[in-house]
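With one protein chain held back, the other chains of the complex are shown just where they sit.
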Amino acid sequence: MSAGTPSTLFRDAALVVGKDLRLEWRSRVITSQVLPFAVLVLVLFAFALDPDRRILGEATPGLFWLAVLFSTLLALQRAFAVEAADGVTDALRLSGLDPAGIFLGKAAGIAVHLLALELVLGVGVTFFYGTTPHGPVLLVATCLAATAGLAAVGSLYGVLSAGMRARDTLLPLLLLPVVAPVLIAATQAFAAAYDRSSGEGWRWFGLLVVFALLYLAIGIFAFETLLEES
Amino acid sequence: MEPVVDFRGAVCLLGRFPALAGVDLDVARGEIVLLQGPNGAGKTTVLRACAGLVPVVEGDASVLGVDLRADRRAVRHRVGLLGHASGLYEDLTVADNVRFWARAGRAHDADADAAMARLGLAGRLADVAVARLSAGQRRRTSLAVMVARRPELWLLDEPHAALDQDGRDLVDSLMADAVAAGATVLFASHELDRAQAVAHRTITIAGGTVAVDRSPAGTAAPGAPAPTGAEPAVEPDPEAVVS
Partner (left out) sequence: MNTTTGGPLEDRETGSGAGLLRVHPDGTASPGSRRFGIVLSVSVVVFLAVALVISPPDSGAGASENAMGEMVRIMYVHVPVANACYLAFFMTALASVMYLWKKTEGWDSLAAASAEVGVVFTALTLATGSIWGKIAWGTWWEWDARLTSTLLMLVVYIGYLALRRAILDPVVRAKRAAIVGLVAFANVPIVHYSVTWWRGLHQEATISRFDPTIDGGKLFALMFGLLLGVALYVWLMIHRFRLQYAEARLESKGLDVALAERRAEAVADRPQAGAPLAAAAQKGTNP
């Protein structure tokens, strides 16, 4: 809406994220479907790469973020299928909510789900791959920055393809090449943390922050246009 | 009287299909106006255009003083639209939904609770997920959202559909109350007997244009002679075709 002051922006964002968390609490789709899927991906990597703990240990950062990326696709499809069902998109357009607030709220909701997922995956790689985590500050910072970037760009492409024919196949094609830098940077930052060479890692963290800020800005400006049917 | 809806030759496209092919429509504040016409005539599109959802690509259109061709988003939070779809989150409960949409429209939880009580959704039903509701109960929930948000213009698409006798009476009294509170109602219906009893005026839509605009309604049965004189009676649309 035209009355997009900062206070209404954050009020609307809080309203949307509250609604999304309540929706997950009631339906438990992410908890009961996406989370097990993410763990399953970790197990499948072990099948594909041999149960040799040396290879798995070396590849842990990459496998971790690949599992996050695949789970992100599922979480996004869920998050935007909910908004496209049974006239909800029209209701959102008529609601009086600031479109930028809806974007921030959706992104924050996805980010909360992803962070929970990353926590489980972190325990998963330690347990299954025998990787001992180091550099907790860098690890957590990387998770936060990478998740912000994934949630921002994911919300942008999620609403773009929501309600569209063939959205389930289109979303990965659009999203994955764009988030390739996140995969590279987060994997390298994790590798640096595990190797205790965090100097390199903070450079990658910087790239993740730039990525997240860029797509948050694009989302705030573009969401109003993307929410329109025409 | 102050016009709430003012359309002059409004054209709306759905893709490349001209759902509205030049509509002239006036609705004054405090009126209850019934839209009738065959399926596919353009009734739903008129309602969606009034809500600022469908862009008007030709002609003039203003709703609540907002020029829809200049900024149709500005009118949206001031109208309420009850469409064929419920506009509700399936996995949330009735109370969750009504409160969320009410808060989004700057209404308070108290408004939401009062609206649920009015629609008979208080108590046990309030904590049931929308996915478990019957079609009539969903309709009531959508109506509760509308009541809680207190729009200035009510746009109702087949409001009586799926409701029981009790619910239909309730819809009629909601419309009357809305108008008494200073709002305006534009609704589409096929249940002409009931609808014409409530409406102040009946407008017939056909082929994406206004075929008959008759006032006051209720004085004449459907199919009765159209007025020949003063009222802006008949759109001479065949002219447009021939010229």
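Which chain is which? They are A and B, in the order written, and residues in each are numbered from 1.
The criterion applied here is as follows: a contact is a pair of C-beta atoms (placed from the backbone, for glycine too) under 8 Å apart; a residue touches a chain by one contact, two chains touch by 3 or more.
Just so you know, these numbers come straight off a predicted model, no measurement behind them.
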Neighbouring shown chains of the undisplayed chain, as defined at the top: A, B
Candidate in contact with the missing chain, chosen from B:114, B:131 or B:206: B:206
Selected residue (touches chain absent from view) among A:55, A:116, A:140 or A:218: A:218
Residues of chain A (touch criterion as defined above) contacting the omitted chain: 156, 160-161, 164-167, 170, 173-174, 177-178, 180-181, 184-185, 188, 200, 203-204, 207, 210-211, 214, 218, 222, 225-226, 228-230
For chain B, the residues touching the chain missing from this view: 11, 13, 15-19, 21-22, 38, 41, 55, 204, 206-209, 211-212, 223-226, 233-242
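Operating definition for what follows: only the chains that are shown with their structure count from here on.
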For chain A paired with chain B, centre-to-centre distance based on mean C-alpha positions, whole Å: 39
For the chain A and chain B complex, residues of the former touching the latter: 1-2, 12, 15, 19, 22-23, 26-27, 29, 82, 85-88, 90-91, 93-97, 224, 229-230
Touching residues on chain B, where the partner in the complex is chain A: 51-55, 71, 73-74, 76-77, 79-81, 83-93, 96, 100-101, 103-106, 129, 145
